[in-house]
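Showing just some of the chains, left in place.
Chain naming follows the written order as A and B, and within any one chain the residues start at number 1.
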């Protein structure tokens, strides 16, 4: 991307049929666009077509609005669900954490050095600010939203207020150890990423490292997924593992797990911010970076 | 190991207390032994001590019997469960397979080039010999033991007969797709290794690659474990994974899985044959090679 001639990112999906790529690429060409990257996936099971196209003006820059207008007819023709955005445009993100701050600290670091195209609009925790005494939030508003079973509706109402007023594009549960209500999960469908500290579907629920130690597995892992009403069942975006041994106590699994969690979550967030993740029912398509 | 002065491998475990290593190493030293390798593990949870010691004669070779006699008192003193064997001595092994032969072919290849210290005393399948028309069994007896729900007791009786008459040390279920009865599982406790084609505890039971595809995981794996009466719950010896993507159909997972399965099973069998695996309740200790 050059600042003068920014690229545009189109994601689109629809029922599959012949001629989609031809129609799409023709529209982009007639708009004066040069396709920089095109990735597609035909799901044989569901007969759906998914694609992500990056293009920019071959000679002159293309305005987002002009592109939108030019693409509208072809999108309508194929009944496509689609989105268009300027490559590298920063999304408005809310970070949520609880007692452990390794994922939060890592995301803030990556944001600061420009690795993640996001504007952090707020940090929310059910723990008070002093929990993160050593973390600089660099001017980002912090919201202490404690929660109990009884106060959850009320707490989530405050949360929704922040999400709405800040026009949040993405909520990241960076080891936020509270389960969202199914109403809130539904409202945030496809724009709320959680990190679970096991290689799902193994070790759902609480204390997965202790479960892993108990079972005697030789690998531990972490899973980043979109949040759905069904706990630990949301569409998986990214997973990774590390080798462990009988020598590792649960505490050592927790320590080793921190490294896995932070890199898995960061990769998932990055993929989402770059419009490389498309939902496909209860699964995801993640186009390679 | 040199043929002239072979090393001996001692594995031993007992309730932990002070002085075990001192007593053990003193006995070996007084026997004229030089410790080549010593690995130990104290399980803080169960307060058990586990060790594996490799030693050989410092000047003259040590006979297995002499070593056994010399070690007996110290073993008795600590109430140890122990085993002693000549390093590299070949174990009597039975390989069992069903329709797919990738694990079987791989184990036979490794055996042929001397990678695994075993004598393959028999190959058993519920499929006839022609299933493996292109595999050379190199003189190893093949037993076709078909099985149905009704004939299982009878089939397992034949199996036990072979195991007993051939004095089998280790049974390897190399993608043998039949569940052993709990009586047989109990009888083979700690000397029967199975390969399951998922990273347990995820995707137990049938068709794990199809389950994995359905769930949309980003990694698939395989697990080698000792067989117990509890299907897919036995002590895990080895696991490994590979990265997959949304592009992989269940058939492609099956293909990619073959590579994972064969290397995981081969590593587990090797670890077992080298006396590097100790049972610790429902878990294992695998001393590094």
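Following the convention adopted for this analysis, contacts are C-beta pairs under 8 Å (C-beta built on N, C-alpha and C of every residue); 3 or more make two chains touch, one makes a residue touch a chain.
The structure displayed is predicted, hence computed values, not measured ones.
Chemist: Please report the number of identical subunits in the complete assembly described by this file, where 2 are shown.
Modeler: In total, this homomeric complex is made of 4 copies.
Criterion: only the chains that are shown with their structure count from here on.
Chemist: When the centre of a chain is set as the mean of its C-alpha atoms, what distance in Å lies between chain A and chain B?
Modeler: Inter-chain centre distance comes to 42 Å.
Chemist: Inside the complex, what are the residues of chain A that reach chain B?
Modeler: 41, 43-44, 199-203, 215-219, 221, 235-241, 245-247, 249, 280, 282-286, 288
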